[in-house]
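As you look at this complex, bear in mind that one protein chain is not there, while each of the others sits in place.
So that you can tell them apart, the chains are marked A and B in the order they are listed, and the count of residues begins at 1 in each.
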Amino acid sequence: MASADNGMNGDGSTSVERVGIFALSGATKRFGGVVAVDGVDFDLLEGEVHALVGENGAGKSTLMKMVGGVHAPDEGSVEVGGEAVSFASPGEAEGAGIAMIPQELDLFPELTIAENLFVGRKRPRTRWGGMDWKTMKEEARRSLGSMGVSLDVGATVKQLSTANRQIVAIARALLGDAKAVIMDEPTASLTEREAEKLFEVIADLTASGVGVVYISHRLEEVFRISDRITVMRDGRHIKTAPTSDLDSDELVRLMVGRELKELFSRSRHETGDIALETRGLTREGEFEDVDLTVRRGEVVGLAGLIGAGRTELAQTLFGLHKADAGEIRIDGEAVKSLSPQKAMEKGIFYVPEERKSQGLISPFPISANITLSILDRICRMGFVKRGRERETAERFAASLSIRGAGMDDPVSRLSGGNQQKVVLAKSLAREPSVLLLDEPTRGVDVGAKSEIYRLIDDLAGEGKAVLLISSELEEILSMSDRIVVMREGKVSGEFERSEADQEKIMAAATGTKAGQTAEVREERT
Amino acid sequence: MSGASTTTTATEHSDGPLKRFLTRPEAPALIFLAALVVVLSVVADGFLGASNFEGILSQVVVIGIIALAVNQVVLSGEIDISTGSMLGLCAMASGTVAVAGGGLLFTLLAGVAVGALAGAVNGFLVTVARIPAIIVTLGMLYALRGVLLLVTGGTWVTGVPAEARVLGIGSVFGVSLPIIVLFALFIVMELVNRHSDWGRNVLAVGGNRRAAMLAGLPSRRVRFWAFVLVGAAVGIASVIYIGRAGSVQTNAGTGLELQVIAAVVIGGTSIAGGRGSTLAALTGAVLIGVILNGMVLLGIPGVWQDAVLGALILLAVSTDVLRRKLLGDKA
Partner (left out) sequence: MSQYTETSRGFLSRIKFSRELVLLGVLIVIVIAMSLLSPVFLTLGNLLNTSRYFVEIGLISLGMTLIIITAGIDLSVGSNMALVSVVVGFSFLGGVPLPLAIVLGVVAGLAAGVFNGLFVTMLDLHPLVVTLGTFAMFRGLAYGFSDADAVSSFPAWFAYFGQAYFGPIPGQLIVFVIAVAVVWLILSRTRFGRYVYAIGHNEEAARFSGVPVERVKLAIYAGTGLLVGLASVIYISRVSTARGDAGLGLELDVIAAVVLGGASIYGGKGTIAGTVLGVLIIATLRNGLLLAGVPSTWQLFLLGVLLLVAVFLNEFFRKEEG
């Protein structure tokens, strides 16, 4: 374990002769017909932070999973310490000194924090051969302590908040003697202060010669802590350069592949009456006292960290969960005991963030997926009218230009972007007046992305009210008329498009700068 | 509970001992058991008393031993409902060896070997052939009974000699031997559960199979041995069974699988896997014993036994849902 006391030695590292830890060359990975990673070279040196950036779906995680033993490359090679390797499991990769920090979901909720750190590892034993729980707890405490965190290591993981689960996941990876640590969006659900702690840990690690791969969307973090940056786009390697040679604008251009202005399309619309309004909406443990309004023809961006309660709020508005307190008004009329069916009747539709598990019935044909939400409209006496179904599906498939397979083919045959368009088609078929879009461009290629942005703009133009949840600040800033920020279940900021910028939103999302609307709101009358 | 800063997160857990106890999987069953004991002591004559308690325990020894093992299968995220027929087959095997003069050791070995083999078949079909456990063990429930009838041709095993019946009817220092075996196995299972890698891995695999695989745990091997363990436990139980009965009928163990599962889930082990304890299985078995005993003492006809048992299973799993809701465990 690295336990250097010099907490902050971040920029003291000038590029001396550094030894390589691992290298990927010509790595290619396909999933079915889709090429996720296409002939990418990537290497990591001792003691460096190598940032890996790119849009969602660019193939960053897949690339790293080939080093981490989760996927085997279809083509190309993985070398560790100059020798070709092929890991059959993450365990083997860890044995070779490569630790991947799993998502917080990859923990064991019923087990204690201490035990979570030791699953899959050699557990310490007492003299008589039993489990040495005491040592386990001590090591766990020490591991968390090195991140400046103190948690009750005897508590089960399911009792923890999202941020703390993330911390446990990181601690788990750091417990082994790793030579390389791969961090995939480690700060996505951390507050500013917790993120600072993480940067200190990273500084300690690199000081002791460990290499760190840092995947992140937050470019300011990338510029702050990395030595080199590699950009990926659509599964391909675009550029690797020392951080000092790049600036923010260029990096964004490399990631997106064109100017941002071209990607986003947003025109001004007149906004109408309030279509959706919440007052003091609360669901215990998820969100609290949320006041929100969305007008006809308006796109309201909902920003915040992962775990801030945005998805839970949207799903509650769609009737998937029950609110504990507060009220929901649709077109000025209060609705009680909302269910998805009732929400749909009232003209609300929610487009979920998890396309595969929540958005699509993968084995169903494209047509059946599109019409699933409107079967009541294309049935007579409960019997599905096939002609009507086909005609409706084709109409929406055409208007969203869904390409790649026939109407009767399973939807799983489509690319990610086109699958997302099917999900959107399903919601539009219902002709909703309020659309709740939860990360609508996640894992979608750039082409489909810009089509989806145009669609959102058109929908607002038609007078629909759109609530856009997104973790991509550019997306929020470019597409929204108004931006609402949530932090730990509460609304922590609200900005008109003209007054919003990245810093303000991040500040409200992580709660760094005091004295903002958040504080005023929290101290209610 | 807010995770605003590390100082607040540190206090996130500071629960009192009562809440800690209530979060234990077997807590509702223990509370229910205590309440039931109090009520029965008041309303049922003859409930309180060492001999009645011993009677209750001996009644559930066979169920309890098997439940301790099935508990591991359920913890690993699988299920085994083949134990009724398995007991019949094991009893037939151990009984035959006993009658042939094999002595206690070989009788025991025969039962355990046949059980472990049947368990291995279950485990193989679930983990290698990847057939869902409910189907495998449902199929085996009938297939094993079929094997039993085929091998014996429908004849009974009778006249088990006394030396092979020790486990069923013997006693040490006035405590009946079957009860000692049950508690000895409970302690062994508790140690396995707390102190062996396999025991901990069972909980990890059952709690989050994907994460377990990512952590490099041999998920299939872990589950395979849980099924074999059930077989071995059924083998041991079969020797107690023949010791008690002195003979084996071809319908031995019929319906037992249900009581075993009932004991496990009533005790508080989650049918979804990953959550539960050895004590839960034991508590569940004792609870069933107390209920059946209480019914007898209160003069409730035996024909209602299944109805009460079924209602209890539903009650137990429903209270688990309520408890999860009350504790705000939304995951």
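Rule of thumb we're sticking to: a residue touches a chain if its C-beta (ideal position, glycine included) is under 8 Å from a C-beta of that chain, and two chains touch if they have at least 3 such contacts.
In this text the structure is predicted, and so the values were computed from the model without any measurement.
Peer 1: Considering the complete complex, identify which of A:278, A:373, A:392 or A:492 is in touch with the unshown chain.
Peer 2: Result: among the candidates, A:373 touches the missing chain.
Peer 1: Going by the contact rule already stated, which one of A:358, A:433, A:478 or A:502 would touch the omitted chain in the full complex?
Peer 2: Of these options, the touching residue for the absent chain is A:358.
Peer 1: Which chain A residues touch the hidden chain?
Peer 2: Contacting residues on chain A, toward the hidden partner: 318, 320, 339-341, 343-344, 350, 352, 357-364, 368, 372-373, 375-376, 379, 382-384, 426, 430.
Peer 1: Which parts of chain B are in contact with the chain that was left out?
Peer 2: 79, 81, 125, 129-132, 134-136, 138-147, 149-150, 154, 258, 261-262, 265, 271-272, 301, 303-311, 313-314, 317-318, 321
Criterion: only the chains that are shown with their structure count from here on.
Peer 1: Centroid from C-alpha atoms only, then distance chain A to chain B, rounded to Å. What do you get?
Peer 2: 43
Peer 1: Inside the complex, what are the residues of chain B that reach chain A?
Peer 2: Where chain B meets chain A, its residues are 1-6, 9-10, 12-14, 23, 191, 194-195, 197, 200-201, 203-204, 207-208, 210-217, 274-275, 328-331.
Peer 1: Hey, which residues of chain A end up touching chain B in the complex?
Peer 2: Residues in contact with chain B: 70, 89-92, 94, 102, 105-111, 115, 119-120, 123, 129-131, 148-152, 154-156, 158-164, 191, 193-194, 197, 284-286, 488, 511.
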